[in-house]
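I have a structure I would like to understand better, so I am pasting it below and will then ask my questions one at a time.
Yeah, one chain of the complex is gone here, protein chain that is, but the others are all in their spots.
The letters A and B name the chains in turn, as written, and every chain counts its residues from 1.
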Amino acid sequence: MEIPYTYKARPDTGLYNAKVGIWLFLASEIMLFGALFSAYILLRVSAPVGFWPDVALGWPRGLLNIPIGTFNTAVLITSSVTVVLAWASLKMNNFARFRVYMVITVVCALAFLGIKSFEYNDKFSHYVVRLKDGKALTGHIEVNGKHPRFWNFNDQWSVAKLTEQKVEKIKVEVDPPRDIHGHVKKDAGHGAAAHAAQEVAVSDIESMGSYTPATHPFFAVYFLITALHGLHVLGGALVLAYFAFPGAKMWKSNPEQFINRIEVGGLFWHFVDLVWIFLFPVVYLL
Amino acid sequence: MSHSSAHSPATHAGDDHDHDIAAHVRTYLIIFGALLVGTILTVAMYYVDFSSMALTVAVALFIASIKAFLVAGYFMHLLSEKKLVYGVLILSAIFFVSLMGLTLWGSGDLPKNSDTKTLYVP
Partner (left out) sequence: MQSTASHAHTSATDSSHGHAHHEPGFFGKYIFSTDHKVIGIQYGVSALLFLLFGFFLILAMRYQLAKPGSPIPVVGPLLEMIDKDMAKGGIMGGDLYNSFGAMHGTIMVFLAIVPVLFGAFGNYVTPLQIGAPDMAFPRLNMASFHCYFLGGVVMFASFFTPGGAARSGWTSYSPLASVTDLVNRFDGQTYWLIGMVLLITSSLLGSVNFIATIIQLRCRGMSWMRMPFFVWAQFVTGFLLLLAFPPLEAAGLMQLMDNLFGSSFFLPQGLVVDGKQLGVSGGGSPLLWQHLFWFLGHPEVYVLILPAIGIVSEVISNNIRKPLWGYRSMVYAAMSIGFLSFIVWAHHMYLTGMGTKVATFFQTTTMMISIPSVIILTALFISLWGGSIRFNSASLFALSFLPMFGIGGLTGLPLGFNASDVFLHDSYYVIGHFHYVVAPGTMFAVFAGIYFWFPKITGRHMNEWLGKLHWAGSLFFMNCVFAPMFIQGFKGMSRRMSDGGTTYFGGDVAMGGDPGVLKLNNMILWSAVGLGISQIPFIINFFSSIFSGKRVSSDNPWQATTLDWATPTPPPHGNFIGEPVAYRGPYEYSVPGAKSDFTPQSEKA
């Protein structure tokens, strides 16, 4: 028995099955990411007075690295155009070109994920140190001459751990001060002077923690939404890589269905790009 | 960001409906350019100090919506898509807006907690 309309369009709807399926799935994904965006907005709008902004009295703007985010945006947009060019190549019967475009798409995806991991690492090693006198410093820290990086979980420092390891002083490479809009203050200076390390006695520290989901709901939202998006990027990249290589056998046996599969995979990929197009300004810039 | 323009398909030998696809390819590249410009605009607007948060949000979302329209309309072929797909998407849009809008509307009436002294950072 054959299931009809797997690659030929049904006359009255004008669509083949997989296309209906993927659009339905994307509709549900709109609700998923929509719920996350709504959650972010609700949390910000209904937060207690003075709580948001905080994270050492800075505005959520400026906490994330804008140039890196911009570059990632460009990477994803590039992968979006290459995947549709891959589909167009197939329609023009050029399999070699299709494969090239697919490889570029997957490489862009992996680059995106790599850059994301770098960002995450940077967050997990970026601390907010609240002193007993009420001041708060943010920045990377240096403990015993070493700069903790996330990849070793044991590198997550806390007051308890510092005391236990009998560390007396740490250095904080203080972030340049930012104004209410999140822009670096004009008189902050650049280069080495702007990132001068400040020595802090451990006994003066009230509490400290790195930028993790537990630190502030902003980071909770940031990590959840980017991680979920990242999972979608990974999943999409795996599917596209599959179609570029082992799954490409179908090009010989059923080229029309193969083109449709690429179109459907491309639709998913564009959606992932769409989410990022909103994610980037909302989370990084606003 | 110029790596994609090297793969111009204009040199491809003719097939039947190639003109059709070739025209589409040109469109894709133009849209790609527009998206990059949009991204630059998005970041540029970050450095402009708007008078209110509402205006900042409006500008950012406006630019993002244009970019989204381009991706959805051209890359995802939504501009030439069938009614059924439009119907499903419009439904999702309505429900998403309801979720966000009604939730926000309801949250405005709650009292705000103004005690920030008990902020805890682990």
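Basically, contacts are C-beta pairs under 8 Å (C-beta built on N, C-alpha and C of every residue); 3 or more make two chains touch, one makes a residue touch a chain.
Keep in mind that what you see is a predicted model, and the values were worked out from it rather than measured.
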Selected from A:A27, A:I104, A:L267 or A:V283 as touching the chain missing from the view: A:A27
On chain A, residues whose C-beta touches the chain left out of the figure: 1-5, 8, 10, 13, 15-18, 20-21, 24-25, 27-29, 31-36, 38-39, 42-43, 46-48, 51-52, 212-217, 219-221, 223-224, 228
Residues from chain B at the interface with the omitted partner, ascending: 84, 91-92, 94-95, 98-99, 102-103, 105-110, 113, 115-116, 118-122
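Everything that follows uses one rule, which is that only the chains that are shown with their structure count from here on.
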Centre distance in Å when chain A and chain B are each reduced to the mean of their C-alpha atoms: 16
Touch list for chain A against partner chain B, complex: 13-15, 19-20, 23-24, 27-28, 30-31, 34-35, 37-38, 41-42, 45-46, 48-51, 54, 61, 66, 70, 73-74, 77-78, 80-82, 84-85, 88-89, 91-94, 97, 100-101, 104, 128, 130, 158, 181, 183, 207-209, 214-215, 266-267, 270-271, 273-274, 277-278, 280-282, 285-286
Residues on chain B engaged by chain A in the complex (per definition of touch): 1, 3-4, 7, 9, 12, 15, 17-18, 21-22, 24-25, 28-29, 31-32, 35-36, 39, 42-43, 45-47, 49, 56-57, 60-61, 63-64, 67-68, 71-72, 75-76, 82, 84-85, 88-89, 91-93, 95-96, 99-100, 103-104, 107, 110, 112-116, 119-122
